[in-house]
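Below you'll find the structure, written out as structure tokens, and then a few comments.
Missing here is one protein chain; the remaining ones are kept as they sit in the complex.
Coming up: chain A.
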Amino acid sequence: MTLHRLFPLRLRQTIAQVRLLHGSGCGHQLEEVAMEPELRKETSVFRTQVNDPACQSERHLGQYYTLPTSHLHTIFPHGLPARYQQQVKTFNEGCVMVRQPALELISYLKAADYSKPAVRYLLYGLKGSGKTMSLCHTIHYCSTQGWLVLHIPDAHLWVKNCKELLPSSYHTSRFDQPIEASNWLRNFRTTNERFLSKIKLRQRYTWTKRESTEKGSPLGELVDMGVSRVKSSSDVVGAVLKELRLQAAETEESEGFRLAVAIDGVNSLWGRTTIKKEDKSPVAPEELTLIHNLRKMIDNNWCGGAVIATLSQTGSLYSPSSAYLPKELLGEEGFDSMDPFIPVPVSNYSEKEFESCYLYYLDRHWLQHPHSESHSPQTCILVWSFLIPYFN
């Protein structure tokens, strides 16, 4: 099937005008835009057969690669955004677009020195621009390279709507969240099955007078204990994080591993919570065991891995909806803890990416209007969605 040139001159003029409208704020006149003169000779290709993130390069920008179904269930039991999961169910396959922020991150991870302290990367951008999907792309890369992935799908869920809040047994002023902790441990177990028997504990952990986990026992035992004994699951999470932090520093020869800490919505760690104590006073994030342990994970005092974080305004509490920059969302305290970090901006779709997305939807029989092949509905979609990935 020969793909005709989908962006004729009239449409390109519309795109340029839309760009002006969007970029210059409200109430400005449309100016005459100089039109691009030449025909675009190359045919558009929207799929690539290179399914391994390590082999992808700039040549594959804007193209979709398929996530194998086995990887979808093991690596991402809880990681993908809800809309994307719906899409995977409808199209019967999971396809991710190769975009510039994810490729940049992967190249940094390839080039980093892992004997030095962990580098922190922060993905930021406007709402719906593709931060979580870029994070998932990077996690796929880390998994295929054999790293251990600690993925917290949405840190905002840990600071709001907590059904059960128990006072911590380990530290009297802190609070435990058993349900969230046990859910996370279950998903952690699905993701990292092969590491559970290889990593041995360096320390003895006592949970109650009669129960304890001995030194030298495999990590799997600790995780199973956390899943079954829901009351102490938050402390188990803390223990797991500590062990992984200490053991990630070892070199590759002596059966070491690299640790990737991936946190979505990292700005919730330093914000406010909506959880209240029994006397209706608000709980600060430091008083929650899970948040306290996560903060220790983000500090760059350990080696042998990387921390990849995403800012998110959508689930965050008490932050204005127009805020998207790191300084605004992290706050003073957060910025000081994350500093120094490598910021990676994530932008909306470019024209090439939009075209690729449009072709993908045509291929998957998602665009059903009889005029889909011609450019009139395309103009409509373009203008209404303002090239935002979430609305595509």
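Assume a residue touches a chain if its C-beta (ideal position, glycine included) is under 8 Å from a C-beta of that chain, and two chains touch if they have at least 3 such contacts; residues count from 1.
Please note the rule applied: contacts and distances are computed from a predicted model.
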item	value
The complex's invisible chain, by UniProt name, from "Signal peptidase complex subunit 3", "Cysteine dioxygenase", "Small ribosomal subunit protein uS7m" or "AP-4 complex subunit epsilon"	"Small ribosomal subunit protein uS7m"
Which residue of A:F91, A:Y108 or A:F335 touches the chain not shown here	A:F91
Where the unshown chain meets chain A, residue by residue	86, 89-93, 364-366, 368-371, 376-377, 380
